[in-house]
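Below you'll find the structure, written out as structure tokens, and then a few comments.
A single protein chain has been omitted from the complex, and every remaining protein chain is retained in its original position.
Moving on, here comes chain A:
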Amino acid sequence: MSEIINVKNVTYTYDDEDQRPALKGVSFSINKGEWVAIIGPNGSGKSTLAKTVNGLIEPDSGEVAVGGLELNEKNVWSIREMVGMVFQNPDNQFVGSTVQDDVAFGLENLGIPREEMLERVRTALEKVNMLEFAEREPARLSGGQKQRVAIAGIVALRPDIMILDEATSMLDPQGREEVLRTVKEVKEQENLSVLSITHDIDEAAAANRVLVMRDGQMIQEGTPETIFSYGEKLVEMGLDLPFPERLKASLKKEGIDVPKDYLTEEGMVDWLWTYVSKK
């Protein structure tokens, strides 16, 4: 598998703040078609890291390469064409006056001819199931719908990488589920690589690999199963416990001997009924 994002030893300090760097020698890479989640407590530098990937922030030192191109002043716009970003606040990233105008915004920036734009906007809206809302204004959409429009705006640009910068953190559970489902579908159809920054365990569980950050450094890396088996330590990492883990913790308190490994919900159900029937 080929690497599509390669971040080497990146350091960055916001100049107005005290001397604490937001990123301290961070290195990681993402393979093509992979879904990587970055988790960590507030202020651990996750969002800063996401912004360095498409050049919204220029690192003080270190190297960033996307799709084989090194990030520098000359390449930054070509890299931004490869990287689509969905931000946290659905309202503040909605540029267009209506849904279709917003989806078209990125295409307009690239100077795509109008006939092709009409086609691309249509298919992108279809992919996120928002076609019937094409004429709507943002004020009349729910948060989840706005984020789906933001995803459509990225899909229309046909990027290689989609970055979700806490894209589901301001949504209700239903909107969150909607957006995650859309991301999964789009990822499969378009063969995208996804980098998601999140506090949401469902989102982290959907990833192929989880990176844990703290104080501007990468402290853990592994599959969701390995990371989730840390149990109580997850809370310190800024994540909720997944439901099976919470159940295990409660059972342990009752004096029941629970398995150490991480179990999914189905795994937990399996273990429970074997445990009960053995008794």
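The criterion applied here is as follows: contacts are C-beta pairs under 8 Å (C-beta built on N, C-alpha and C of every residue); 3 or more make two chains touch, one makes a residue touch a chain; residues count from 1.
Criterion: contacts and distances are computed from a predicted model.
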Absent chain [UniProt protein name; select from "Protocatechuate 3,4-dioxygenase subunit beta", "Energy-coupling factor transporter transmembrane protein EcfT", "Quinol:cytochrome C oxidoreductase" or "Electron transfer flavoprotein subunit alpha"]: "Energy-coupling factor transporter transmembrane protein EcfT"
Hidden-chain contact residue, picked from the options A:36, A:49, A:112 or A:263: A:112
Listed residues A:138, A:224 or A:242, member touching the removed chain: A:138
Selected residue (touches chain absent from view) among A:60, A:91, A:132 or A:172: A:91
Touch with the omitted chain, as defined above, among A:101, A:126, A:225 or A:240: A:101
Chain not shown, touching residues in chain A: 51, 54, 56, 77, 80-81, 83-85, 87, 89, 91-98, 100-101, 104-114, 117-118, 121, 137-139, 153-154, 157
